[in-house]
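The complex appears here minus one protein chain, its other protein chains still in place.
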Amino acid sequence: MVDTYRLRSPLAHLHLDARAHEEADISGTGVVMKEIPYRGLINIRGDAADSAFVDAVQKAVKLSPPVDANTVAGKANTTRIMWLGPDEWLVITSPQGADRAMKALWKNLKTDGLHAAVTDSTQARTCIEISGPRAREVLQKGCSLDLHPSVFGPGQSAQTIVSKVAVMMTQTAAARNGDPTYELYPLRSFATYLWTWLEDASQEYGLKVG
Amino acid sequence: MTKYSIFSLLRNAMGYHRDWQQAWRSPDPKPEYDVVIVGGGGHGLATAYYLAKEHGITNVAVLEKGWLGGGNTGRNTTIIRSNYLWDESAHLYEKSLQLYEGLSQDINYNIMLSQRGVLNLAHSLGDVRDTKRRVYANKLNGIDGEYLSPAEIKKLVPIINLDPTIRYPVLGSSFQPRGGTARHDAVAWGLARASDARGVDIIQNCEVTGFDIDKGKITGVQTSRGQIKAKKVGVVVAGHCTVMSDMAGFRMPIESHPLQAMVSDPVKPIIDVVVMSGAVHCYVSQSDKGELVLGAGIDAHNSYSQRGSLHIIEDQIAAVCELFPLFSRMRLMRQWGGIVDTCPDASPIISKTPVDGLYFNCGWGTGGFKATPGSGWVFAHTIARDEPHKLNAAFSLDRFVNGFLIDEHGAAGVAH
Amino acid sequence: MSQTHRLHDGGRIDRSQQIDFYFNGKLMSGYRGDTLASALLANGVMLVGRSFKYHRPRGIVTAGTEEPNALVQLERGASTISNMLATRVPLYDGLDASSVNCWPSPTYDVMAVNSLFHRILPAGFYYKTFMWPVSGWKVYEHFIRRAAGLGKSPEVPDVDTYDKMNAHADVVVVGAGPSGLAAARAAAATGARVMLVDEQTELGGQLLNERFEIDGKPAMDWVADVESELMANPDVTILKHTTAFGYYDHNFLGLIQNRSENVAFGQDDRTRQRVWRVRAKRVILATGAIERPLIYSDNDRPGCMLAGALRAYVNRYGVSPGKRHVIFTNNDDAYRSALDLKAAGCVVAAVVDVRKDPSGELVTQAIEAGIEVIDNSAITGVLGTKRVRGIEVMKLNDEADGVTGTSRTISCDTVGSSGGWNPVVHLHSHSAGKNTWRDEDGVFVPGDTLQAEACCGAANGSFSLAQALNEGDFAGIDAASHLGMTAKKRPAVPTANSDVDETPWRTIWYIPTTKPAGQRGKHYLDQQNDVTVADVQLAAREGYRSVEHAKRYTTLGMATDQGKTGNIPGHAILSAALGQTIPQTGTTTFRPPYSPVTMGALAGRAVGEFFDPIRRTPMHDWHEQAGCLWEDVGQWRRPWYYPADGESMQDAVSRECLAVRNAVGMLDATTLGKIDIQGPDAAEFLNRVYTNAWLKLAPGRCRYGLMLGEDGMVMDDGVTSCLGENHYLMTTTSGGAPRVMAWLEEWLQTEWPDLKVYLTSVTEQFATLQLAGPNARDLLSEFTTDIDLDNDAFPFMSWQDGTVGGIPARVYRISFTGELSYEINVPASCGLSLWTDVMNAGEKYGITPFGTETMHVLRAEKGFIIVGQETDGTITPIDLGMDWIVSSKKPDFIGKRSLSREDTARPDRKHLVGLRTADPEEVLPEGGQIVAETRPQPPMDMIGHVTSSYWSAALGHSIALALVKNGRGRKGDTVYVPTGDKTVACEIVEPVFYDPEGSRLNG
Partner (left out) sequence: MFLINCPFCGEREEKEFSYGHEAHIARPENPENLSDAEWADYLFMRKNTKGVHLERWVHTAGCRRWFNMARNTHTNEVLAVYLMGEQPPKEIRDMIDGKKKS
């Protein structure tokens, strides 16, 4: 691990921490947003029909790559695997777990006879979490997927476009009051645009930084 | 043909305009013609006109499956300019612009040519370099053109957004003062009337459904109104050209795409030149009736539906609002689509074909209105002499085989 | 009270809320619930503006979206909107409207002189004249254009904001009249996700204007009940004041919602309007019908309205449009207007009916109510210019193509005409739905469509309320059942009491006078564009026989109302003139938008800072603080150069260049595309996509590669490194990165699926710091202990892993500047930190940050190409003199075959060369064209152009690269670049100006 003082998240220049501090009381707001940087993001490729591949992934991160399209295996805030395509997944870990997961995946997947790829994307993206009673409306302003809870519920995921930014997106378990929480993973160079856009689109509902 | 003039107008006014002749006849097809032109768009009509006028070939029919001028001729944004990069294109389009400059008088029909000037904006350093390159080339080809700084642009278009901090600021522009617009329908109607006056039969609602080919030579066409014999056939059907080449049994490097255009509600004059931007994808001019005439790029997919997608328009209008923030409150009144025939090198094909006596003129894509008279002029020559004029020799079908492409993508931005 | 025409009671307006507004600067008042039109009428204002061509005085004709006449300029300054329909602007406090197309006022309009010349201004007159003298046209055009337009464009940028919403629904119902409401209710009862949309501010559609009953209660009570029932259902979305403007392929609808009560301004932080992009599983079109006018002489005089509009004003707004009304009709429905006017206490002077002995129940009621019914008759003339003063009525002959007897004058100030109704088939037609002609009443009704769509109610040509309710109910159930949904408990079908026996319509498209059309008054079809019956007949006579020709020749239906009232009568007139049936003639094409749509709303939020993302590197803020100027590269923003105080661009770039040549410079190279390539066939894959050989690249080594399109033209270039067995990292140009990634995937997936290769973009994983210059090694050595920087251990074109400044890093020794150079890749989040540290530590080595411009100069000094600058899609590697990179041994690679075509194999193609100007101080313009011989005047034969040109501070003279025909054969020749004001002579030289041996980058 690098000394944390050296790390600067893609949205650091927006001073979100300071704002979160100021806006600490988030009750009654329509939308709450925050950046969750440095999560481990590891792109893996392989053949889900090949049990050697599945076993290797299972061995490395204790989860099998989901074969159902647009789903995530694993629970929010633990290690998860997001389906990205028929032969592509994103392993999401805690910031602390990133290095270990990368090493384990590399070790298990990069063995003789197995055609698989492991690529660290931890630095390539950040995570913007958006929640609150109006979060869905904000997203629907820029996203053409049907985010109705009956279609895009907890555990669902997608790669899609929000405003003009390609994102990997998932809905984590809905809050107790039924309000959804979404995680968006844009490429870091687009994060500022996406955040600013979401903030602008949230204005009418009241936005707080969480 | 009664001559059109203020005097004939006054004279007819006395009789409540009851005595005007038909602009063109609607004859039944004859069994045989020297030349059959398939496609009653501007290019087909111009071809017929110049066959009659320049080559004395008047036993000519123009066959149009719908109403004449109802193809791309009737749905384009009417931008005319000749400031193309490569010599071959520049010469061809310049010939056309010169013909346009005398066309109203030549055909005695006011096509309302409006040489208000055309700007092609540059938004990046690369754009600037390419734009200057084109302007230098134009100058040496004897075509009017200048490179303008933002301050000079401001003088021509005071309402344009020249704020250097916008996402894609305007860094400069080419300007062709002789460029402009013309009334698209008038071009078709005027050419129809003038061709008709020289004996050409214009036959609408007559769809060509097949070719009669005997030992590699054309002998006639099959149509929805029966067989028509012809010594030579010129095909000028824009988006439908591969439908025709399929019938004739050879392949073309063409795809047909939707291209959309739209008009705003009519307002008092607010913009006096044509503004085009390839980089942010929009172009704007104001018609003589006051509507803003707007367009952008093609839909990516092939389609013959004559409709395009809304998202293309959304992006285009965003670009319009970026460049002209005060148009944001104006409203779109109508949108429509055409079927454009795009060629891999963004240049047309005006060519003989593998079939003797069968000639094709197509591939004008998003930018052939400006070429209408020039295209007809060289195509008439090609048909009459069975060999291309030197202005269109380079635009042969062979170029895809030998590689002599005329690639206008790089430097021409949008090709309108 | 100024509201002279306001009825004492009635209407859906809120009389407790008075609203003040201005019309042409005059203060007036109305009530909440009024439209601008109803408020104007309440104030006795009928004359609203002037028409386009003849500047004829024009009034209010309708009460809805079909309005052809009552256009106003709403508000002023930054919030002005042109050509708004007074009939569709809800009244709000302080509303400020003025007439369009007239000066000084609608009452006295200078341009009305045009009207005197109307005889010489028939359809298409401009095509016939203004041609002589040739030079005259410019002058004529100037005046024609000055007269253009109705309203005015704003002159300052918009103050409002707009946005968009994407939505999905099982069933979208457009139109919330009785039919749409019944449909929405029935569909919603099945559990379907329903969206109900109506352009009006209240639900109810036509019911808002009527005195009907449904289910035994006033119809509007039923509407209120349905509304609250639907509102209670979380799966139903109701959008009022929202127009479905377009219906596109695959059941995609565009809606525009007015989000503020005040249509001219946004309110409460909200966007003024919102575009909804709706994907529907099923669509129900319940868009109603539009009343069609009877086309009689001088039917454009202010006071000539539609019959249905009269009762809308009376019933909905509590306004009497005039003092004395005449109804002119071919059907029974218009008698409702007479009855409603009468019931509200207004004066109905007569009903003029074109039918002989009309006998329906409503007719009887009218007669019983004491209204004079004049049958078998026609209005042959209108008295008054700025307001109707009376009408002339004559008997129709049997064929209804002429009038007989003597004329009778009836004094009145308002005429409501009705020629029947046309279903609103617009949306149905947008996505290529067909229409079929129904002969019995002469209407086009919706026919086949490709979309998952159904029409119901008046939109379907079913004009009675009972039918509307029935069909709506059925459409709702049917739509849901297509989706496999049924209601557990089916709500009862609403019933209406309004249906009465009616006499059939008598369809007469043209109301004759004693003279042919155009000779006694004018019969207007398109009031906004001043298109008359005579114009259409003239078009037919002149051979503009297609309905599309007639439209374009006369401009019928081309105004802001798109012919909602005038088109069908116009097409009928054309048919008659051509002696053919209306279906033979057909209609013109219905196109979106249904009614005009604000451009800002279509742009939505994607303007200003949101027009397009700016991609930022991790070091973005540093560059900004250092005061760099930016260059856009694709969506990236890269430092262009960093001017010091007061420094010119040239000074700054020269300073940066010299720093790299003499000390050390640092460039942010993060934006270069990076693709991670893994798999047993990775080398084979590279071998196919690059022109050179790749099978033998050892781990730790890097190699430059050129990629061609299949046409043999250079497409991209970059350095690829072997990271390990079956593992490579490819770099691409910054701007080309997405395209290259897509291109490689395409080949893998579509052409070579057998190759075992996986590609993953890792551009953003790393921050890339490029150190270049003789001091680069010394500086870097301060930051690393585990990387051996010795030239032998770490030679040019190799890479090493290690730590730099304590950060895990991969360092490549590659060079685009021609100097000793390292590209340090670290985790992106650490980029800024490392950059700052290196800048600080580099001070003693003379470190200077440099931008893309300096990079371009330095590489040009070395003769390195930039794809997109030295190439333009027409250039092969051989043209560039890069034969050395094109393998002759490999049997194949992408683009190889194209290199041997006749044109591409020519020896005298354009070649990349260097240019030295005769005057070393002269910097050639980039893009300058090159000639071998000059002539005093153009045209001149061009042999090539300058691709790159700079002042070289290191060399002390200008340098340029150029593509020149047979350039390699012209080495040493003098050529010329005419730059407009002068001609620059230059010599053709080798394209490498600096350190041709490469000792610096290898050292």
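Order as written gives the chain letters A, B and C; numbering starts at 1 within each chain.
Methods note: a residue touches a chain if its C-beta (ideal position, glycine included) is under 8 Å from a C-beta of that chain, and two chains touch if they have at least 3 such contacts.
In this text, all values refer to a predicted model and were calculated from it rather than measured experimentally.
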>> Could you tell me which displayed chains border the chain that was left out of the figure?
In response: A, B, C
> Which residue among C:15, C:138 or C:250 touches the omitted chain?
Replying inline: C:250
>> I'm checking contacts with the chain that's been left out. Which of B:43, B:116, B:240 or B:289 qualifies?
In response: B:240
>> One chain isn't shown here. Among C:499, C:801, C:892 or C:990, which residue touches it?
In response: C:892
> What chain B residues would touch the chain not displayed?
Replying inline: 240, 242-243, 251-256, 300-305, 307, 309-311, 344, 400-403
>> On chain C, where is the contact patch with the chain that was removed from view?
In response: 248-252, 279, 432, 450, 710-711, 742, 745-746, 749-751, 753, 891-892, 896-898, 900-902
> What residue numbers in chain A mark contact with the hidden partner chain?
Replying inline: 69-70, 84-86, 88, 144-145, 158-161, 166
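We take it that only the chains that are shown with their structure count from here on.
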>> Rounded to a whole Å, what is the gap between the Cα centroids of chain B and chain C?
In response: 22
>> Nearest whole angstrom, what separates the Cα centre of chain A from the Cα centre of chain B?
In response: 50
>> Using mean CA coordinates as chain centres, what's the gap between chain A and chain C in Å?
In response: 33
> Can you list the residues of chain C that touch 2 or more other chains?
Replying inline: 277, 606, 609, 612, 614
>> Looking at the complex, which residues from chain A come into contact with chain C?
In response: 2-3, 5-10, 13, 37-38, 43, 45, 87, 115-125, 137, 140-146, 148, 151, 163-165, 187-190, 192-194, 196-197, 200-201, 203-204
> Okay, in this complex, where on chain C does chain A touch?
Replying inline: 163-168, 193, 268-271, 277, 279, 605-606, 609-610, 612-618, 620-621, 636, 676, 678-680, 756, 758, 760-766, 806-808, 827-834
>> For the complex, give me every residue of chain C touching chain B.
In response: 52, 79-83, 119-120, 122, 125-132, 134, 137-138, 141, 144-146, 148-158, 160, 162, 246, 248-249, 252, 254, 275, 277, 431-432, 516, 518-519, 534, 538, 541-546, 548-549, 552-553, 555, 558-560, 562, 589, 591-593, 596-600, 602-604, 606-609, 611-612, 614, 631-632, 640, 711-712, 868-869, 872-874, 898, 901-904, 925-929, 931, 937-940, 942, 945, 978-980
